[in-house]
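All protein chains but one are shown at their positions in the complex.
Up next, chain A:
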Amino acid sequence: MASFTATSISIISLAKPSLVPSARISSPNSVSLSIKGRRFPSITLQPTGRRFQVTCAILKHVLHGGCFAVHLWFMLMKFDITKQETVQKVCDIVKKQLALPEGSSVTGESKFAALGADSLDTVEIVMGLEEEFGISVEEESAQSITTVQEAADMIDKLLESKTD
């Protein structure tokens, strides 16, 4: 199985533990793989639309001193960094709207009100988000989002329904 976080990926080998391969994502677009010190060529990922998938070949590696094969299975990995990007963009727009000083901490959990936003700021933020993401937010939602994460979730939902 593969698990993914923003900065690292680990793959558990199905065979000998000493042959645990390591894969590193050095940038959002490329994956490098090494097994027992042997590096395989990096795979560059081409984004298609807003999601991209990596399919890696099945590798067989025959080790000296033994007639066993290590089958490494790479499975389809869906990288979901798009959600991270959305939150980051929302944070940037919020910082700009509220004219927050450099280095202000704005995260997904940040509540607009706690950052000093009033209702006029909130609707201006929504306008900024609509422009940035090419979406249209319903009136009812426009004044009711209260955190960065809520805004990002709403945006992701709207984007998904656009591509469906």
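For the reader, a short list of remarks on this structure follows.
Just so we're on the same page, a residue touches a chain if its C-beta (ideal position, glycine included) is under 8 Å from a C-beta of that chain, and two chains touch if they have at least 3 such contacts; residues count from 1.
Note that contacts and distances are computed from a predicted model.
As stated in its UniProt record, the chain not included in the shown complex is "holo-[acyl-carrier-protein] synthase", which appears among "Calcineurin-like EF-hand protein 1", "dihydrolipoyl dehydrogenase", "Auxin-responsive protein IAA16" or "holo-[acyl-carrier-protein] synthase". Counting the whole complex, the residues of chain A in touch with the unshown chain are 96-97, 104-105, 110-111, 114-116, 118-120, 123-124, 127-128, 139-144.
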